[in-house]
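Left out: one protein chain. Kept in place: all the others.
Going in written order, the chains are labelled A and B, and every chain counts its residues from 1.
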Amino acid sequence: MKSKQLGNGTVLVFDVGDEVVSTLTTFAKDRQISAAHFTAIGAFSDTSIGYFDWEKKDYLKNQVNEQVEVVSLVGDIALDGGNPKVHAHVVVGRKDGTTRGGHLLEAHVRPTLELVLQESGGQLKRKFDQESGLALIDLSQT
Amino acid sequence: MKSKQLGNGTVLVFDVGDEVVSTLTTFAKDRQISAAHFTAIGAFSDTSIGYFDWEKKDYLKNQVNEQVEVVSLVGDIALDGGNPKVHAHVVVGRKDGTTRGGHLLEAHVRPTLELVLQESGGQLKRKFDQESGLALIDLSQT
Partner (left out) sequence: MKSKQLGNGTVLVFDVGDEVVSTLTTFAKDRQISAAHFTAIGAFSDTSIGYFDWEKKDYLKNQVNEQVEVVSLVGDIALDGGNPKVHAHVVVGRKDGTTRGGHLLEAHVRPTLELVLQESGGQLKRKFDQESGLALIDLSQT
(Lines give C-alpha, C1' and ligand atoms only; values in the text may rest on other atoms or scores of the structure.)
Protein backbone atom coordinates (compact mmCIF):
# COMPACT_ATOMS: atom_id res chain seq x y z
CA MET A 1 0.00 0.00 0.00
CA LYS A 2 1.20 3.46 -0.88
CA SER A 3 -0.24 6.71 0.44
CA LYS A 4 -0.06 10.35 -0.46
CA GLN A 5 -1.35 13.48 1.22
CA LEU A 6 -3.42 15.53 -1.27
CA GLY A 7 -4.87 18.80 0.02
CA ASN A 8 -6.74 18.01 3.22
CA GLY A 9 -7.20 14.32 2.36
CA THR A 10 -4.99 11.27 1.90
CA VAL A 11 -5.14 8.87 -1.04
CA LEU A 12 -4.20 5.25 -0.31
CA VAL A 13 -3.58 2.84 -3.17
CA PHE A 14 -3.41 -0.81 -2.11
CA ASP A 15 -1.35 -3.46 -3.90
CA VAL A 16 -2.20 -7.01 -4.97
CA GLY A 17 -2.47 -9.23 -1.91
CA ASP A 18 -2.82 -6.47 0.69
CA GLU A 19 -5.33 -7.30 3.43
CA VAL A 20 -7.46 -4.17 3.77
CA VAL A 21 -8.47 -4.01 7.45
CA SER A 22 -5.03 -4.81 8.90
CA THR A 23 -3.18 -2.61 6.39
CA LEU A 24 -5.44 0.35 7.07
CA THR A 25 -5.25 -0.21 10.84
CA THR A 26 -1.43 -0.23 10.74
CA PHE A 27 -1.50 2.97 8.67
CA ALA A 28 -3.85 4.61 11.20
CA LYS A 29 -1.61 3.59 14.11
CA ASP A 30 1.55 4.87 12.38
CA ARG A 31 -0.12 8.21 11.65
CA GLN A 32 -1.85 8.32 15.05
CA ILE A 33 -5.22 8.94 13.41
CA SER A 34 -7.91 9.52 16.03
CA ALA A 35 -10.89 10.43 13.83
CA ALA A 36 -11.40 9.89 10.10
CA HIS A 37 -13.78 8.63 7.45
CA PHE A 38 -13.17 7.15 4.02
CA THR A 39 -14.63 5.75 0.79
CA ALA A 40 -12.97 3.37 -1.64
CA ILE A 41 -13.44 1.42 -4.88
CA GLY A 42 -11.38 -1.37 -6.44
CA ALA A 43 -11.43 -5.15 -6.54
CA PHE A 44 -10.86 -8.08 -4.17
CA SER A 45 -9.74 -11.68 -4.75
CA ASP A 46 -11.57 -12.86 -1.62
CA THR A 47 -13.80 -11.14 0.91
CA SER A 48 -15.02 -12.02 4.37
CA ILE A 49 -18.27 -10.21 5.13
CA GLY A 50 -19.89 -9.99 8.56
CA TYR A 51 -23.52 -9.77 9.61
CA PHE A 52 -24.29 -8.80 13.18
CA ASP A 53 -26.83 -11.27 14.52
CA TRP A 54 -28.86 -9.26 17.00
CA GLU A 55 -30.15 -12.37 18.81
CA LYS A 56 -26.74 -14.01 19.18
CA LYS A 57 -24.91 -10.69 19.67
CA ASP A 58 -22.19 -11.94 17.38
CA TYR A 59 -21.01 -11.65 13.79
CA LEU A 60 -21.92 -14.35 11.29
CA LYS A 61 -19.48 -14.68 8.40
CA ASN A 62 -20.35 -14.75 4.69
CA GLN A 63 -17.34 -15.71 2.64
CA VAL A 64 -17.03 -14.58 -0.99
CA ASN A 65 -14.20 -16.67 -2.46
CA GLU A 66 -14.07 -15.19 -5.93
CA GLN A 67 -12.81 -12.12 -7.74
CA VAL A 68 -15.24 -9.22 -7.14
CA GLU A 69 -15.55 -5.53 -7.85
CA VAL A 70 -15.52 -3.40 -4.67
CA VAL A 71 -18.51 -1.29 -5.61
CA SER A 72 -18.75 0.57 -2.31
CA LEU A 73 -16.48 0.67 0.71
CA VAL A 74 -17.49 3.23 3.35
CA GLY A 75 -15.98 3.46 6.80
CA ASP A 76 -14.55 5.40 9.68
CA ILE A 77 -11.64 5.32 12.12
CA ALA A 78 -12.12 5.98 15.84
CA LEU A 79 -10.13 5.23 19.00
CA ASP A 80 -10.98 2.03 20.86
CA GLY A 81 -9.05 1.61 24.10
CA GLY A 82 -6.62 4.29 22.91
CA ASN A 83 -5.86 2.64 19.56
CA PRO A 84 -7.32 3.52 16.16
CA LYS A 85 -9.92 1.00 15.02
CA VAL A 86 -11.19 0.68 11.46
CA HIS A 87 -14.94 0.19 10.96
CA ALA A 88 -15.92 -0.43 7.34
CA HIS A 89 -18.91 -1.76 5.42
CA VAL A 90 -18.58 -3.10 1.92
CA VAL A 91 -20.65 -3.98 -1.15
CA VAL A 92 -19.02 -6.25 -3.73
CA GLY A 93 -20.18 -6.97 -7.29
CA ARG A 94 -19.89 -10.51 -8.68
CA LYS A 95 -19.32 -11.78 -12.19
CA ASP A 96 -23.06 -11.77 -12.96
CA GLY A 97 -23.52 -8.30 -11.46
CA THR A 98 -25.28 -9.50 -8.30
CA THR A 99 -23.95 -8.10 -5.05
CA ARG A 100 -23.07 -9.13 -1.53
CA GLY A 101 -22.63 -6.72 1.36
CA GLY A 102 -21.99 -6.35 5.06
CA HIS A 103 -19.41 -5.52 7.70
CA LEU A 104 -15.89 -5.88 6.28
CA LEU A 105 -14.08 -8.51 8.32
CA GLU A 106 -11.18 -9.21 5.96
CA ALA A 107 -10.41 -8.89 2.24
CA HIS A 108 -7.47 -9.18 -0.11
CA VAL A 109 -6.94 -6.64 -2.86
CA ARG A 110 -6.56 -7.62 -6.54
CA PRO A 111 -5.44 -5.67 -8.46
CA THR A 112 -6.07 -2.36 -6.69
CA LEU A 113 -8.06 -0.45 -4.10
CA GLU A 114 -8.29 3.33 -4.34
CA LEU A 115 -9.19 4.82 -0.97
CA VAL A 116 -9.71 8.47 -0.07
CA LEU A 117 -9.36 9.18 3.64
CA GLN A 118 -10.40 12.38 5.33
CA GLU A 119 -9.12 13.08 8.83
CA SER A 120 -11.74 14.93 10.86
CA GLY A 121 -9.60 16.72 13.43
CA GLY A 122 -10.26 15.99 17.08
CA GLN A 123 -11.03 12.54 18.42
CA LEU A 124 -13.72 9.89 18.12
CA LYS A 125 -13.81 7.26 20.86
CA ARG A 126 -15.56 3.91 21.08
CA LYS A 127 -17.00 2.54 24.31
CA PHE A 128 -18.34 -0.92 25.11
CA ASP A 129 -22.14 -0.95 24.88
CA GLN A 130 -23.83 -3.43 27.23
CA GLU A 131 -27.01 -3.89 25.19
CA SER A 132 -25.38 -4.75 21.86
CA GLY A 133 -22.08 -6.16 23.08
CA LEU A 134 -20.30 -3.87 20.61
CA ALA A 135 -17.92 -0.92 21.03
CA LEU A 136 -19.98 1.99 19.71
CA ILE A 137 -18.83 5.56 19.07
CA ASP A 138 -19.56 7.55 22.23
CA LEU A 139 -19.65 11.28 21.47
CA SER A 140 -20.08 12.22 25.15
CA GLN A 141 -16.49 11.09 25.86
CA THR A 142 -14.72 13.58 23.65
CA MET B 1 -29.01 10.82 18.27
CA LYS B 2 -25.92 12.71 19.36
CA SER B 3 -23.82 14.98 17.19
CA LYS B 4 -20.43 16.58 17.35
CA GLN B 5 -18.64 19.11 15.16
CA LEU B 6 -15.23 17.73 14.16
CA GLY B 7 -13.08 19.99 11.95
CA ASN B 8 -15.24 21.05 8.99
CA GLY B 9 -17.61 18.09 9.33
CA THR B 10 -20.17 16.84 11.81
CA VAL B 11 -20.40 13.31 13.16
CA LEU B 12 -23.89 12.06 14.07
CA VAL B 13 -24.28 8.86 16.06
CA PHE B 14 -27.84 7.52 16.13
CA ASP B 15 -29.30 5.50 19.00
CA VAL B 16 -31.39 2.32 19.06
CA GLY B 17 -34.88 3.08 17.77
CA ASP B 18 -34.08 6.40 16.10
CA GLU B 19 -35.89 6.85 12.78
CA VAL B 20 -33.21 8.11 10.38
CA VAL B 21 -35.00 10.41 7.92
CA SER B 22 -37.07 12.30 10.51
CA THR B 23 -34.18 12.55 13.01
CA LEU B 24 -31.81 13.89 10.37
CA THR B 25 -34.45 16.29 9.02
CA THR B 26 -35.06 17.70 12.51
CA PHE B 27 -31.32 18.10 13.01
CA ALA B 28 -31.04 19.93 9.67
CA LYS B 29 -33.91 22.26 10.58
CA ASP B 30 -32.43 23.03 14.02
CA ARG B 31 -29.04 23.84 12.49
CA GLN B 32 -30.60 25.62 9.50
CA ILE B 33 -28.59 23.52 7.06
CA SER B 34 -29.17 24.65 3.48
CA ALA B 35 -26.66 22.46 1.61
CA ALA B 36 -24.86 19.31 2.76
CA HIS B 37 -23.95 15.76 1.82
CA PHE B 38 -23.29 12.71 3.96
CA THR B 39 -22.31 9.05 4.13
CA ALA B 40 -23.11 6.56 6.89
CA ILE B 41 -22.72 2.94 8.00
CA GLY B 42 -24.43 1.01 10.80
CA ALA B 43 -27.40 -1.31 11.20
CA PHE B 44 -31.21 -1.14 11.01
CA SER B 45 -33.94 -3.23 12.62
CA ASP B 46 -36.37 -2.43 9.79
CA THR B 47 -36.06 -0.51 6.55
CA SER B 48 -38.52 0.93 4.10
CA ILE B 49 -36.95 1.27 0.67
CA GLY B 50 -38.47 3.18 -2.24
CA TYR B 51 -38.27 2.63 -5.99
CA PHE B 52 -39.39 5.42 -8.26
CA ASP B 53 -41.70 3.93 -10.86
CA TRP B 54 -41.16 6.06 -13.94
CA GLU B 55 -44.46 5.00 -15.54
CA LYS B 56 -46.58 5.64 -12.45
CA LYS B 57 -44.51 8.64 -11.35
CA ASP B 58 -44.67 7.36 -7.81
CA TYR B 59 -42.58 5.46 -5.26
CA LEU B 60 -43.16 1.75 -4.75
CA LYS B 61 -42.19 0.48 -1.32
CA ASN B 62 -39.99 -2.54 -0.58
CA GLN B 63 -40.10 -3.36 3.11
CA VAL B 64 -37.16 -5.15 4.78
CA ASN B 65 -38.49 -6.31 8.14
CA GLU B 66 -35.34 -7.83 9.56
CA GLN B 67 -32.06 -6.81 11.15
CA VAL B 68 -29.66 -5.63 8.41
CA GLU B 69 -26.24 -4.06 8.04
CA VAL B 70 -26.36 -0.56 6.54
CA VAL B 71 -23.62 -1.15 4.01
CA SER B 72 -23.98 2.16 2.23
CA LEU B 73 -26.01 5.26 3.00
CA VAL B 74 -25.30 8.23 0.75
CA GLY B 75 -27.33 11.40 0.66
CA ASP B 76 -27.68 15.13 0.54
CA ILE B 77 -29.65 17.94 2.15
CA ALA B 78 -31.16 20.78 0.11
CA LEU B 79 -33.90 23.34 0.67
CA ASP B 80 -37.39 22.44 -0.53
CA GLY B 81 -39.90 25.26 -0.12
CA GLY B 82 -37.50 26.94 2.31
CA ASN B 83 -37.05 23.89 4.56
CA PRO B 84 -34.15 21.43 4.57
CA LYS B 85 -35.06 18.13 2.94
CA VAL B 86 -33.08 14.93 3.32
CA HIS B 87 -32.53 12.82 0.20
CA ALA B 88 -30.79 9.52 0.88
CA HIS B 89 -30.24 6.21 -0.91
CA VAL B 90 -29.36 3.06 1.00
CA VAL B 91 -27.96 -0.43 0.50
CA VAL B 92 -28.58 -2.95 3.27
CA GLY B 93 -26.92 -6.35 3.78
CA ARG B 94 -29.01 -9.30 4.98
CA LYS B 95 -28.12 -12.31 7.08
CA ASP B 96 -27.03 -14.32 4.04
CA GLY B 97 -25.02 -11.38 2.62
CA THR B 98 -27.49 -10.57 -0.14
CA THR B 99 -28.45 -6.92 -0.44
CA ARG B 100 -31.45 -4.68 -1.01
CA GLY B 101 -31.26 -1.05 -2.05
CA GLY B 102 -33.20 2.03 -3.04
CA HIS B 103 -34.47 5.41 -1.91
CA LEU B 104 -34.54 5.58 1.90
CA LEU B 105 -38.14 6.18 2.95
CA GLU B 106 -37.86 5.23 6.62
CA ALA B 107 -35.60 3.10 8.82
CA HIS B 108 -35.00 2.41 12.49
CA VAL B 109 -31.48 2.17 13.87
CA ARG B 110 -30.23 -0.86 15.84
CA PRO B 111 -27.75 -0.62 17.46
CA THR B 112 -26.00 2.32 15.81
CA LEU B 113 -25.63 4.51 12.74
CA GLU B 114 -22.40 6.47 12.25
CA LEU B 115 -22.99 9.37 9.88
CA VAL B 116 -20.48 11.95 8.65
CA LEU B 117 -22.10 15.13 7.35
CA GLN B 118 -20.31 17.82 5.39
CA GLU B 119 -21.98 21.20 5.02
CA SER B 120 -21.21 22.69 1.63
CA GLY B 121 -21.60 26.38 2.29
CA GLY B 122 -24.18 28.29 0.26
CA GLN B 123 -27.57 26.89 -0.63
CA LEU B 124 -29.05 24.08 -2.67
CA LYS B 125 -32.73 24.42 -3.64
CA ARG B 126 -35.22 21.92 -4.97
CA LYS B 127 -37.92 22.81 -7.47
CA PHE B 128 -40.92 20.83 -8.67
CA ASP B 129 -40.15 19.16 -12.00
CA GLN B 130 -43.18 18.69 -14.24
CA GLU B 131 -41.84 15.74 -16.23
CA SER B 132 -40.92 13.52 -13.27
CA GLY B 133 -43.31 14.88 -10.66
CA LEU B 134 -40.37 15.15 -8.25
CA ALA B 135 -38.67 18.11 -6.57
CA LEU B 136 -35.20 18.09 -8.18
CA ILE B 137 -32.19 20.19 -7.24
CA ASP B 138 -32.27 23.30 -9.41
CA LEU B 139 -28.84 24.94 -9.58
CA SER B 140 -30.12 27.90 -11.57
CA GLN B 141 -32.03 29.16 -8.53
CA THR B 142 -29.07 29.78 -6.28
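Rule of thumb we're sticking to: contacts are C-beta pairs under 8 Å (C-beta built on N, C-alpha and C of every residue); 3 or more make two chains touch, one makes a residue touch a chain.
In this text the structure is predicted, and so the values were computed from the model without any measurement.
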Residue touching the undisplayed chain, where the options are B:L6, B:V91 or B:V109: B:V91
Those residues of subunit B which, in the complete complex, touch the missing chain: 35, 37, 39, 49-54, 60, 62, 64, 72, 74-76, 87-91, 98-103, 118-122, 124, 129, 131-132, 134, 136-140, 142
Residues in subunit A touching the chain absent from view: 2-4, 6-9, 11, 13, 16, 39-41, 43, 45, 67, 69-74, 91-99, 110-112, 114, 116
